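Below is one structure; the comments refer to it alone.
Complex shown without one protein chain; remaining protein chains in place.
Entry: chain A
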Amino acid sequence: MKFGFSLVFLPLFLALFSLVAAEDRQSQHPERISGSAGDVLEDDPVGRLKVFVYELPSKYNKKILQKDPRCLTHMFAAEIFMHRFLLSSPVRTLNPEEADWFYTPVYTTCDLTPNGLPLPFKSPRMMRSAIQLISTNWPYWNRTEGADHFFVVPHDFGACFHYQEEKAIERGILPLLQRATLVQTFGQRNHVCLNEGSITIPPYAPPQKMQAHLIPLDTPRSIFVYFRGLFYDVGNDPEGGYYARGARASVWENFKDNPLFDISTEHPATYYEDMQRAVFCLCPLGWAPWSPRLVEAVIFGCIPVIIADDIVLPFSDAIPWEEIGVFVEEKDVPNLDTILTSMPTEVILRKQRLLANPSMKQAMLFPQPDQSGDAFHQILNGLARKLPHDKSIYLDSGEQVLNWTAGPVGDLKPW
């Protein structure tokens, strides 16, 4: 496995690197994410793949966005920005015959409540209707039953299209998307809603807003552990124990009077500045294991402490998360202070150096206009790594693998 490979090469590379950088000890330039995993971040996808973007009627994308422009700023905005990026990207091709991948721009996470949260109830029907459209108007879907198509589904549990975990598991991934590649933010090992071969991406975090709150890098980091967010979700989980599998509540109960832990449910105006003054930032799971906190921690150089069992982090085949973040199992949360204070200082300093690497930060962002090395390019890199397609995905004419009538009855209604 690539991971094992990099583990072997990593100490050798590091030894070599440290010899070369011996005189540079004083200057302490940020460390490269070395090894075969890290270099991949700087690959350029242009020329390695071609993507064809289907022209769908605007009711699938533009009209939805017009109805609610909040979709551009919430954490699910990646689907919209990916569409815009692909439209003007050099990897786009107008000739579908030479395309390696096919992209369907359908904004399934843009049906928002007054509070701003997306409702997933119509999403399966919307997706189904879009697939019906592309399968009737173009021959490329039926050719492979979607195996060389990819979709961006940034919702809580990806293509399971539900916000509650049991319901999502019960529904499973939309049957029509079983063969397609899913680009999603959700990632958890051995979970129904994560297909083999899916690409995990970071949630959208507004880059300009974060840039606007940067403070000088020599401001001393004086907060040990920082977290702002809910511990108990009283509205949806009044008894406690369901939200975050009890992990957030455990953090609160164990460390609420600990001076090293700056944790509370407030929404301070200096949230971003405070993160830049902290050594560790907690990123525990909530209702879903992923959250924009990870992106914010990486951008602000705060070491992420990830408390989510079996989570699959964004671009995990390109970014060595084990070296950058601290993984704490949910059962070890009561010992979090021991775990963090017993880490050797060299390890902590090394993680900070890795985080200071600009390519790391770029890979987590969706900037407008796009820049090299950003999350858009990492997605394309991930798609390029899956090429060339295996010959077996091409079906004989008339052969059908997908069951178009599978799934709950409600999904079959037209949208």
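Quick note on the criterion: a contact is a pair of C-beta atoms (placed from the backbone, for glycine too) under 8 Å apart; a residue touches a chain by one contact, two chains touch by 3 or more; residues count from 1.
Criterion: contacts and distances are computed from a predicted model.
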> Looking at UniProt, which of "Autophagy-related protein 9", "Glycosyltransferases", "39S ribosomal protein L1, mitochondrial" or "Protein VACUOLELESS1" names the chain that isn't shown?
Replying inline: "Glycosyltransferases"
> Of A:V46, A:L87 or A:L119, which residue touches the hidden chain?
Replying inline: A:L119
>> Of the residues A:Q211, A:T270, A:T341 or A:N403, I need the one that contacts the missing chain.
In response: A:T341
> Given the contact definition stated above, which residue among A:L133, A:M210 or A:L260 touches the chain not shown here?
Replying inline: A:L260
>> Just to verify: which one of A:W138, A:F224 or A:Y271 makes contact with the chain not shown?
In response: A:F224
> Residues of chain A in contact with the chain that isn't shown?
Replying inline: 26-28, 113, 115, 117, 119, 121, 163, 165-167, 169-170, 172, 188-192, 216-222, 224, 233-236, 238-242, 245-246, 249-250, 253-255, 257-260, 279, 287, 309-310, 330-331, 333-335, 337-338, 340-343, 345, 348-349, 352, 408
